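Of the protein chains in this complex, all but one are displayed in their positions.
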Amino acid sequence: MHAIGIDIGGTKIAGALVDEEGDILREARVPTPPTAQLIEDAVVAMVTDLAMGEAIEGVGVAAAGFIDAAQSTVYYAPNISWRNEPFQARLAARLHLPIVIDNDANAAGWAEFRFGAGRLVSDMVMLTIGTGVGGAIVTEDRLFRGGFGAGAELGHMRLVPDGHPCGCGQHGCLEQYGSGRALLRFANELADAGGIGQALADRRALTGELTGNDVADLIIAGDGGSLAALRQLGHGLGQGCASLGAILDPQLFVIGGGVAQAGELLLEPIRNAYLEHLPARGYHPEPEFRIAELVNNAGVVGAADLARVAARRTADSAQL
Amino acid sequence: MHAIGIDIGGTKIAGALVDEEGDILREARVPTPPTAQLIEDAVVAMVTDLAMGEAIEGVGVAAAGFIDAAQSTVYYAPNISWRNEPFQARLAARLHLPIVIDNDANAAGWAEFRFGAGRLVSDMVMLTIGTGVGGAIVTEDRLFRGGFGAGAELGHMRLVPDGHPCGCGQHGCLEQYGSGRALLRFANELADAGGIGQALADRRALTGELTGNDVADLIIAGDGGSLAALRQLGHGLGQGCASLGAILDPQLFVIGGGVAQAGELLLEPIRNAYLEHLPARGYHPEPEFRIAELVNNAGVVGAADLARVAARRTADSAQL
Amino acid sequence: MHAIGIDIGGTKIAGALVDEEGDILREARVPTPPTAQLIEDAVVAMVTDLAMGEAIEGVGVAAAGFIDAAQSTVYYAPNISWRNEPFQARLAARLHLPIVIDNDANAAGWAEFRFGAGRLVSDMVMLTIGTGVGGAIVTEDRLFRGGFGAGAELGHMRLVPDGHPCGCGQHGCLEQYGSGRALLRFANELADAGGIGQALADRRALTGELTGNDVADLIIAGDGGSLAALRQLGHGLGQGCASLGAILDPQLFVIGGGVAQAGELLLEPIRNAYLEHLPARGYHPEPEFRIAELVNNAGVVGAADLARVAARRTADSAQL
Partner (left out) sequence: MHAIGIDIGGTKIAGALVDEEGDILREARVPTPPTAQLIEDAVVAMVTDLAMGEAIEGVGVAAAGFIDAAQSTVYYAPNISWRNEPFQARLAARLHLPIVIDNDANAAGWAEFRFGAGRLVSDMVMLTIGTGVGGAIVTEDRLFRGGFGAGAELGHMRLVPDGHPCGCGQHGCLEQYGSGRALLRFANELADAGGIGQALADRRALTGELTGNDVADLIIAGDGGSLAALRQLGHGLGQGCASLGAILDPQLFVIGGGVAQAGELLLEPIRNAYLEHLPARGYHPEPEFRIAELVNNAGVVGAADLARVAARRTADSAQL
């Protein structure tokens, strides 16, 4: 049966009707409204449109933030300014469909596991490199949520004691050395330093500020400074993966998000730093590293499939 | 039905016949023999004795090292000098009983989850503070093994870049700031420094070398230097727990192993350092911290119960 | 007999007629004029008004800066642009009253010692957390001035070698990790980082610049990012208190100034960091930590009382 996935981002809400193979049958997209009530209204309208004329197994809603283990309550969502909000119950009351709420990085990771780079393994870790660093863990074919639902915040393991300040209130988190924002910081530092950063400095002088697209353009053009910044990013991510390997021992690391479009240019320094920092190298099997496959739709496809998983678990329980 | 648990340590092999409540009905103990073949013979003899006259659901064997995800093959076990050894098959051929092999820290963690400090939660992390730092992760009532069976090596997440050298070939691992060996290093540094380390220096002068028992005695006697070394240990462990919290989000951290007998004296600095380094404090629920309850028998009790779990999973599969 | 206290701040001059119990009988306030001569005229006029019809034991004038040990000469006062100015003699010549000049943080500390949080102890240290970090030391019931009168500059002990640049020409001073200005820096870093700093970023976006009031409002509202910045401040202050404890061994630390209105939210991380960094913990008594009680009037009340103390010392000397 089909399911619906919704991904509430900071600038847009995306939605899709998704079949059991993860293929998208219908899509929708609106700008993210400014208030929590308007966001709720927009989600209700979008689901209603997408569901038109279809039997729907469930609706999965993905958003950045902390969601409880029951996939019902939003502890905290930066894009919706909610604290401890029973979003599942509010949507269920209006839509009369099975609803689950999940973290957006979890949804993306689940999509890769089911239909993308991770479809052949049982245990994987995904790092989504966007503005920040999101994480997802799959273990024995199940999404790992943690005891309170707030697990897999992989961007906030500490990489450097007393390091760069982080939006989580700590210092030295992986996110500060492995995110798109970190890539921009590295690029700006190189632009300040001159030398191989000269092309970055020139680009910055044109507009007053470097953007992610600027750095991406220069990477594609083979600019040495931009490639150095990318390698620095990969080096940080690979060090994080070494600790994650000791803790989680995945068969596969999937690297997703916008920055992952750099492909092998990013994977190579990640792999190298991983091997350089791997504990007990040679005494146990080593994971693969792959780029994510579902570039733009991972959030909605994963959210839809998580809704299906939850619906079937509920059905199984009812049968017993 | 009863199960048998065996724990192969560096100095002794312990075994027990264990009932479904985790209670020990019979016990056995022999010194660890010097060769792998003699160890295997000793395990076979011990199981045969313990099983005498009983129906046995399964046998769980715990050992330090890396075990594969199928609980069959020992990638590497420091106490048995095996590499990629099919220990499960060798024992099954001689004992004609269902056998599973598991990491000793996993067995201890599972025992705490089933019958000890973790029996009321579904998701916990255990740190076993012995010579090294062992780890176990329980998620949704299941033991987390990782994709190759070598997960939960929590002692080898990195705490300090370019920090103290570790036996795993890396530097700055949690084990170097949170283990019994680290406690001895801190104690020796204080003994060298004099001042509140004087009692440690005096004890060391008596025998030429500080032992874990020396430091434990002085902690019990309230010696300020030994308490300072213990607090330093707790501070390292608490920082590690902060990163583990971001990744695994457990409801409970259980602190076990010999050093954990220090109780609240160790928990207090762990909790304080955890809160100080916790990402996004105040935005999601916080875990509890508890001392392990099954002090001496966690390994054999956990190994026996893991054998039972595996046996029932096999039975369930057969039924389908 | 009554005394008069004057507090010359950067934006206003406050004055009060104060009785022997530290109670204020009359008050006055004018904006701080732009030149040194006009400031002097304003002080003379204010004292004349406040003294009207009263017998006055002495006049105490508090100002930021370095005052000599004889409480006569201003080595340097940032708000008055004086260097080595005999302010005591100039005021005495016009007012015909006993005059003493003192550092404003000393005056505030003395007021807390005599009438506030420190009234039950003989030895205390006060940290005044305003734009900078001011200090006052009381030992054996006497204000500690230092050999040249410029002691208790507690904001300029070094916390971090080669740390954040400080207005005193050095780097890494306590003031750079424990002042209101530091709190704003931490808050801005979190606003830049996003995440739990989002509310700070939103507030900043409204006006283009975060103010102390913005952060204070968000702390009161329970905003996690602002609380994280406050804890970071407390952590720096507690580390400074640990060194101050080794040097000065006070019975009590009083935390005053605007930021201290955060109360226990600030005291908790100060106390925790103090205990974590305390030398020889457990070998000697430990001080208490309290919030200052005389929030707005500490400067004028302390200055008036210091004038009374000086007048009586002079009278005692004359008698001998």
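As written, the chains take the letters A, B and C, and residue 1 is the first residue of each chain.
Following the convention adopted for this analysis, a residue touches a chain if its C-beta (ideal position, glycine included) is under 8 Å from a C-beta of that chain, and two chains touch if they have at least 3 such contacts.
As the structure is a prediction and not an experimental result, all values here were calculated from the model.
J.: Report, in label order, the displayed chains that the undisplayed chain touches.
T.: Visible chains that the missing one touches: B, C.
J.: Of the residues B:47, B:111 or B:196, which one touches the chain left out of the display?
T.: B:196
J.: For the chain not shown, which residue from C:10, C:31, C:146 or C:263 touches it across the whole complex?
T.: C:146
J.: Which of C:66, C:186 or C:289 sits in contact with the chain that's absent?
T.: Hidden-chain contact among the options goes to C:66.
J.: Going by the contact rule already stated, which one of B:228, B:291 or B:309 would touch the omitted chain in the full complex?
T.: Answer from the full complex: B:228 touches the omitted chain.
J.: Residues of subunit B in contact with the chain that isn't shown?
T.: Considering the whole complex, subunit B reaches the absent chain at 186, 189-190, 192-198, 224-225, 228-229, 231-232.
J.: What residues on subunit C make contact with the chain left out of this view?
T.: 66, 75-76, 121-124, 135, 137, 139-140, 142, 144-154, 156-161, 166, 168-170, 173, 239, 242-244, 246-252, 277-281, 283-285, 287
Basically, only the chains that are shown with their structure count from here on.
J.: Let me spell it out: compute each chain's centre from its C-alpha atoms, then which one is farthest from subunit C's centre?
T.: Using the mean of the C-alpha atoms as each chain's centre, the farthest one from subunit C is B.
J.: Distance from the CA centroid of subunit B to that of subunit C, rounded to the nearest Å?
T.: That gives a centre separation of 52 Å.
J.: Return the distance between the CA-based centres of subunit A and subunit B, expressed in whole Å.
T.: 33
J.: Considering subunit C alone, which of its residues make contact with at least two other chains?
T.: 195-196, 224, 227-228, 231
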